[in-house]
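Reading through the structure tokens given below for one structure.
Here the complex is missing one protein chain, while the rest keep their positions.
Per-chain numbering from 1; labels A and B assigned in written order.
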Amino acid sequence: MIFKRPPLPHEGDLRLDPEVRAGIDARRAQPFSVEAMVAQMRDGTRSVAGRVLVFVITLAAAVICTLPFLFLSGAELGVTLSAFLNGSLGSQFAFAETLVQMIPLLIAGMAVAISFHGGLFNMGVEGQLIFGGLVAGIIGAEVEAPPLILSVLVLLGGVAGGALAALVPALLKAYRGVHEVVTTIMMNFVATYFAIYAVAPAGPFVAATQPSATEKIPRDARLPTIWDGTRLHAGVIIALVAVLGLWWLLYRTPLGFRIRLMGKNAGAARASGVSVKRTIITTLLISGGFGGLAGAVQVLGVYGRFFDAFSAGYGWDAIAVALLAALSPFALIISAFFFAMLDSGAVQMQAVAGVSREMVGVVSGLVVAFVAIQPWLLHGLDRMRARRRTRREAGAPVTLTDTGDAT
Amino acid sequence: MSGAPENQIPAIHLAGIDKRFGAVHANRAIDLRVAPGSIHGLLGENGAGKSTLMKILFGMIHADAGTVEIDGAPVSFRSSAEALAAGIGMVQQHFSLIGAFSVVENLIMGRAQGSALSRLTRKLDLPAAAARAAELSERFGFGIDPWAKVSTLSVGARQKVEILKALWGGARTLVLDEPTAALSPPEADELYAVLEKLRAEGRTIVLISHKMPEVMRLCDRVTVLRDGAVVGNAEISARDTTDPKVRAELEARMVDMMIGRESPALPDRAPQEGPLILDVRGLSDGHRLGPLDLQLHGGEIVAVVGVEGNGQSELVDLLMGLSKPTDGLIAIDNRNVTDWSTQKRLAAGIAHISEDRHASGVANDMSLADNASIGYLDGEPFSPGPWYLAWRDRVRFTEVLIERHKVRTPSALLPMSSLSGGNQQKLVVGRELARSPRLMVAAQPTRGLDIGSASAVHHALLGLRERGAAVLLLSLDLAEVFALADRLVVLRKGQIAGAMTAAEFDIDQIGRWMSGAQDTTPDTTPATAPRKQEVA
Partner (left out) sequence: MSDFFTIALFASALHLAVPIILPMLGGLLCERSGVINIGLEGMMLGGAFGAVAFSYVTGNPWLGLLGAVGTGLLSGVILATMSVLLRGDQVIGATAINLVGAGLTAALVPIIWGIDGTTPSVPKVPTPELPFVGQIPLVGPLLAELSAIDLVAFALVGAVWWVLMRTDMGLRLRACGESAAAADAAGIDVTRVRFIAVTLSGVLAALGGAYLSIVTLDLFQASMTQGRGFLALAAMVFGKWRVGPAFLVCLGFGLADAIALRAQIFTHDLPHDLLFALPYVLALVALATFVGRATGPADVGKPFRRA
């Protein structure tokens, strides 16, 4: 897809001050302000280097805190590490398997990220993923359609299912002011039990031959394998396109701006004409839609059917994925890949080094913990940097900044 | 200048207090002696250093130099709780009361003595505390029900609870920071009576204020601060307040001391007669505003003045479409916009500088470019459709605003929080001006700003007027109103109590309208000359 910058319209109801407009036009003739970009780079935490540093520190701190438990389980560090790397990157197959694991984490991570951007804590991604997967599985099993159309229907059904699971919390938040954390978590349980019921032995959608699962989706309607000899399926393309889409949505559309503004200052959003209620609902529905998509892609790409235990807690790890990426769509790819490495490496680590797979959950929890105290860590880092600078510039006059309204 | 009576040990003695915040010299070697049993006025404009000085007294910030003595003994408090233990209570401008609690709970909270176990198990004796509160309330004429929930009390009553709280803790000296800023005149009068009773009991009061009448009525002495330094002290005797001529002279002298400098010159301007832009008829929110009629023409600045909480915020919300009127209509350029959304109104040419920048004007964690784009999301000029919102053009736009309004920042991509308050406000004003609005609703556009930034905002509003737009200025600062407005209306209890044009500006008449006093024929000489020297 090619996005061409549309020309700036000069007519319209909103009158931009002609002098300001002239100023903008004049600046368009010049190369795009390089000094602005440079200044951004210098701004500690927002620069690319700063972000990478924060990413690495957070991750390292979480992993270091996990080590004592590794030793408790009697694992040797070297053995564990080589098992981890072997299991996640050691062979073509391992690498592909990591990518397969990355797909649901990445899409679910986007679900978490967009809701956090809007200042909404969607803790129900797991439930949305399950519900989306269920709807996808049902459509795939029950609907008769040409393969390609069926695939699209299944994916759309997943999105709709996820959004549906987010609808109740969205409405409750917008119209009753009920904190979405409680309601989204409640929906997790509702979705889980409903899914179990749907494919229970006496359930309405259970397969004739396989308990706890829906009928298989026709093979040619499933997502094709894109790397021969591995399980890597076209879902990875869907996920990467979705990353682009999310980035575009957040940073290049008015809706994304509204979502971000609401997350940063709902009062300013309201005062500037943003309908906060509508934006809350939209944000949570999109978030739920991403969650459902994650489930649908998993159903359509990996298992070919829905079964009741098909999510390995992706919705929960997605919180860590999104937070580690600082909610940035592109950084999500990296953090999802890391957690996918943990997931796929865990099998080897368990077999070779005797490390429980559950350690993955511990690492993701610790990542979240360190993200929670990031402001404090960054503050400390800033102070250290400032102290070093003052020591270096000792004697030099202090540059004064305008303290404005300090009284 | 004469010092405090030397034969008494001052209740508070600040000596040589000096404090810098970066480039700002907030306090310059300030000496202050407050005689016991007196009401001591501390005068000065915003940013003169009053708050800093008081924060130093209470140990909330530390002075770079200087000493603090209470009743002759040197002290150095680390918190307001310690200050209270030493007998000094602070009554803040922002109340430190808990609305969900009753008055008596607010009074006793955090005060119980005894072991942790007893405080964990023993029942609080609220009735006894309430009895004591009622007794104190009686003694000083507060008239407060100790069992009332604070959130149900009026602002004036809360102010009294705040004083009661300080007295409860045994304060012999009270510092009140602009206690009547949010009070209606009758409420203020009640408060003055309370303060006089306290003085009669021998308590010491420091009154931070910039309202001349209250200073003249209450204070025994005043100290005037300007730009962080003491510029003068004055005694106020009974004669000063009774003889109108002497009183006027003294007030003029104090105002001169406070303002000192020439206020930044504003360009001369001729009255203009433009077309009708804003037409408000019978507007009411069914609760705190209206019915209200108001017409604004192009090329005029109309100020809405009044005691805070008399319907100003409600008026702004209705004009901006942030709340729905129960009655009446709003028209802009002869188009009925009563049912329009905020978004549509912005597009129709209403701009809004909001009263509280942090609550509804800017998002601190977003970049300047994002902050400059607030309210420019739909359609022209940055978004041809819901699928696209320009980025580079928004950055260019921000750079233009930065340049035109002299916002001090190295880049449009830095977060808003990297700017000082004044520069943030300049960007906000620039953003709203760039809509080339037909109507600018400017609510407290210079509150909390340093003089330079405030002046920039004033020039921006005047520029808008020159270009034929209408400006609705809501301000609590009468000096600002006198300097800018062509016309003013006084809002009281949600209705227009009176209106006058620039030529007729009369501070006493405005005061009577604000307070709802009977509009008797002026048989007394106006206490102050209308300070409209800035008005052409």
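Keep in mind that, in the parts below, contacts are C-beta pairs under 8 Å (C-beta built on N, C-alpha and C of every residue); 3 or more make two chains touch, one makes a residue touch a chain.
Owing to the predicted nature of the structure, the values given are computational and were not obtained by experimental measurement.
Of the listed positions A:L106, A:L155, A:A170 or A:L323, the one in contact with the omitted chain in the full complex is A:L323.
Here one chain is not drawn; of A:G90, A:G245 or A:G361, the residue touching it is A:G361.
Checked against the full complex, the one of A:M186, A:A234, A:I334 or A:V352 touching the unshown chain is A:M186.
On the side of chain B, the interface with the absent chain consists of residues 60, 79-81, 84, 92, 95-101, 105-106, 108-112, 116, 119-124, using the contact rule stated above. Although one chain is not shown, part of chain A still touches it, namely residues 69, 72-74, 121, 123, 168, 172, 176-179, 181-183, 185-190, 192-194, 196-197, 200, 202-203, 316, 319-320, 323, 356, 358-366, 368-369, 371-376.
As a convention for this text, only the chains that are shown with their structure count from here on.
Measuring from the averaged C-alpha position of chain A to that of chain B gives a distance of 44 Å.
Contacts from chain B toward chain A in the complex involve residues 21-24, 26, 46-52, 320-322, 341-349, 352, 354, 358-366, 370, 373-384, 386-393, 395-397, 399-401, 403-404, 408, 410-415, 418-424, 433-436, 448-450, 453. The touching residues of chain A, when paired with chain B in their complex, are 3, 5-6, 8-9, 11-21, 23-24, 27-28, 32-33, 35-40, 43, 46, 251-258, 260-261, 264-265, 267-268, 270-275, 400-407.
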